[in-house]
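Please read the structure below before turning to the comments.
The complex appears here without one of its protein chains, the remainder shown in place.
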Amino acid sequence: MIVMNTKLPLILLLLFSLIALPACLALSSSRETEVDPELMTCKHQCRQQQQYTERDKQKCMERCDGYYKKKLKEREMEQKECEEGGYEENRFVFGNKQFKTRVQTENGRVRVLQKFTAKSNLLRGIENFRLAILEAQQHSFVSPLHFDSELIIFTVKGRATIGLVKGDKTEKFNLETGDVIRVPSGTPFYIVNRDENEKLILANLHITASIPGHFEAFYGPGGRDPESVLEAFSWDVLEASIKVHKESLKWLFGRQNRGSIFRISREQVKSLSKGWEIPSLWPFGGQKRGPFNLFKSKSSVSNDYGRLYEAGPEDQGSLEDLTLMINFADITNGSMSAPMYNSKAIKIGIVTNGTGRFEMVTPHLSGKQQRKSSPRYERVSGELRPGVVFVVPAGHPWVTMAHRQSNLQILCFEVNARGNVKLAFAGKRNIVKAMDEKAKELAFNWPAEKVDDIFSRKEEFFFPGPQNLEDDEEELPHRADA
Amino acid sequence: MIVMNTKLPLILLLLFSLIALPACLALSSSRETEVDPELMTCKHQCRQQQQYTERDKQKCMERCDGYYKKKLKEREMEQKECEEGGYEENRFVFGNKQFKTRVQTENGRVRVLQKFTAKSNLLRGIENFRLAILEAQQHSFVSPLHFDSELIIFTVKGRATIGLVKGDKTEKFNLETGDVIRVPSGTPFYIVNRDENEKLILANLHITASIPGHFEAFYGPGGRDPESVLEAFSWDVLEASIKVHKESLKWLFGRQNRGSIFRISREQVKSLSKGWEIPSLWPFGGQKRGPFNLFKSKSSVSNDYGRLYEAGPEDQGSLEDLTLMINFADITNGSMSAPMYNSKAIKIGIVTNGTGRFEMVTPHLSGKQQRKSSPRYERVSGELRPGVVFVVPAGHPWVTMAHRQSNLQILCFEVNARGNVKLAFAGKRNIVKAMDEKAKELAFNWPAEKVDDIFSRKEEFFFPGPQNLEDDEEELPHRADA
Partner (left out) sequence: MIVMNTKLPLILLLLFSLIALPACLALSSSRETEVDPELMTCKHQCRQQQQYTERDKQKCMERCDGYYKKKLKEREMEQKECEEGGYEENRFVFGNKQFKTRVQTENGRVRVLQKFTAKSNLLRGIENFRLAILEAQQHSFVSPLHFDSELIIFTVKGRATIGLVKGDKTEKFNLETGDVIRVPSGTPFYIVNRDENEKLILANLHITASIPGHFEAFYGPGGRDPESVLEAFSWDVLEASIKVHKESLKWLFGRQNRGSIFRISREQVKSLSKGWEIPSLWPFGGQKRGPFNLFKSKSSVSNDYGRLYEAGPEDQGSLEDLTLMINFADITNGSMSAPMYNSKAIKIGIVTNGTGRFEMVTPHLSGKQQRKSSPRYERVSGELRPGVVFVVPAGHPWVTMAHRQSNLQILCFEVNARGNVKLAFAGKRNIVKAMDEKAKELAFNWPAEKVDDIFSRKEEFFFPGPQNLEDDEEELPHRADA
């Protein structure tokens, strides 16, 4: 279990997840000078745990401090974003403002990121993909619905049960953090947050087809709220097709008024979670079904500075099918990913935890090219905090860096991933080292062995980040003859 | 033979098919009060049939009445459409006004439906598809041509011979009502209406590629009318390539002036229809060729209220290839199809016979969403009569209903059909029944057994329609506790 790598009592998670953050509104500026009541409550809870030894209590309180600092950092960044007009001008990084709330009830909400092509045509390659974040409070029920799009669900946080109507029965699966499940287009399904305390957060990737870039939700069962699609038919049509008198139908469709996400009882949760199936294998092969846990696969890269978990299509028989890879980067606090690029894939990254920074290099797109000999590049950067989305087109080098407060965790959907490779500019395997000597020498106008000396670091994929380096800056080698 | 299920003498068909209907123009409003001369002629013909017994004659005259009423209904609806501005504002239903006549000769015409994206981007998913209706009078010849698009031909009515130039010879096939044939992009072909009396009606689906949403006709052989594409080359190019003096070529290209669809003699028809090949298997598999009759396959659904015939791609080796399904619904007069939706496919329906009504539910597209808890839906509806086209995007529930005058027959092309399933909201198998008890109870806010009781009807796919129900409305059960 990766995301939850500090085993803080669930109550703490609950506590901090209650700090609802209205986007771009009054954030108390006095927070840092006074002792925060939330922090006090957290520590108080630690002291109250009777089964804890004194050492346990001490550790617990330290975690309170850590979590508090992290939350504070996130809030600051959100506020900064709000005050500075946020990512408004940035075509590759999306913050709160670019999400629109589609569903909002007392017990949950669904926020949908604007179309990637909303502001520029640069992201037309992922026009068919839409990203949505579902949040459901503890013990809540998301009413049965179907979408006119394929849906890939990643469990960011929490414990859910999902029921999918297939043929004449309902298949149920339990979802834990890290679980991925595919809901085929048109499949009716419902979701239960079966946890008594923790909020459920799902990252949903919609792959649209019928109406490119658009997806719609259709609630079949329902009433007044959620409104049942059936109600939009004429009464004579409903009477004839359901074969029941219209007054009975009106009665039926007048019952439900709790909204599309509502709270249910412990008994109802228990009853709904019963009979779920044992998760089988990765659903991307077509034949297999049920969720797959990304974190239970062997991580493809792992060192002190981070870990990368990957899952993708291997040998799909059908080309029409997805060519999607899912990966999850867990970057150790204070560390960074190597500057690298995807050879073919377009990356859609969603920060699920922690804060940090994103930098990407893109050819200079606006204004005139100043010299004809070669293109000029510019830097796109953005602050990362939970919920921020960034897109990296194929070929574009990028880095992500974790602040020191906590690990930075990023869920990535990589589109057009068949045959994709990641190529790095630094680390054990990098394209400068792989280049033959003479070419390297000519390209840098500098002797190959000296270039190699500069690009000789041993770590791979994840490195200590800029902040760590600042501490021991004096140790940085001056390798060239400068 | 499904379409022609009343065996009226061909002469009647001929008679009524001659009632040419100029779109939105003078339709006599006195028709219902006076005895129509066409009806009189029809009945007169019945009485004249010497081989008929008295009973036959009586039946024949009854059929005249039936056909006449049906025609009248169609005309009324056409007029209604004309007067009310028709489907102008409807982005999912298309009538006469949305067809443009591309070819018009004394002996036939080709009408092409506007691009599906002409009025809104909602149908961009089927942008590459274009629908055309070819009508050719008895014993007529459609000059050889090729298209820059794949072409799927469905024989709505009549008896044709089609000749396809493949390699160094011409393959000929006979087409009957219900026959489907694929003409690969660029293949030169001609069509003969080999019937002496009956009009030939073909529904042509063009799958465009070279210029998305556009297809063009290229007449190779020809002259002044149809103009041969060759004539547009320079004379020196033609002389050099054909190796014949320009005066001879001018002579040759000056011969044909009968238009692209013209009448031919009985002998010419006979000669052209000679040597056709035995229809083999379904052409969608790639290897097989020739037409396939949709009605000779086992109908996938059949009961008193309707029948559904289907054919589609099973295991195509090539993904580039079509992912198209063709089906044909024959809805018994006064009956309806169940409210259902396609999980993935976009349906393009063309009414080939009868009249009725169409209802579809779509998320409320215009204006502001009024509450955030769940989407609101609106009804799209349209009157159905021969020639009306409707589109149902994936996930959108719809019903079609037949008036009592006659069966309603609908040809459907379903695009993006690989892995598509139809899911119904009512009938023997429906998604409400398939949902597990507790979820159903929560979704409707009503005990599961009572919901089940409401959704318990036994028929499947086709039901008695609203009009039938009106008669015995008192019998409709009041199943809920209302």
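To keep things simple, chains are lettered A and B as they appear, and every chain counts its residues starting from 1.
Assume a residue touches a chain if its C-beta (ideal position, glycine included) is under 8 Å from a C-beta of that chain, and two chains touch if they have at least 3 such contacts.
Predicted, not measured: the structure shown is a model, and the values here were computed from it.
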Full-complex contact with the absent chain, from B:95, B:144, B:158 or B:334: B:144
Candidate in contact with the missing chain, chosen from A:100, A:169 or A:376: A:376
Touching residues on chain A - with respect to the absent chain: 121-125, 319, 323, 336, 338-339, 341-344, 346, 359, 361-363, 371-379, 381, 393-397, 399, 401, 416, 418-419, 421, 423, 425-427, 429, 431-436, 438-440, 442-446, 451, 454-455, 457, 463-466, 468-470, 476-482
Sites on chain B contacted by the missing partner chain, in the whole complex: 101-105, 141, 143-144, 146-149, 163, 165-170, 172, 184-188, 190, 209-212, 214, 216-223, 225-227, 229-234, 236-245, 247-252, 255-260, 264, 268, 271-272, 275, 318-320
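Note that in this section only the chains that are shown with their structure count from here on.
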Rotation, 0 to 180 degrees and nearest 5, that superposes chain A on copy chain B via CA atoms: 120
Whole-Å gap separating chain A and chain B, where each centre is the average of the chain's CA atoms: 46
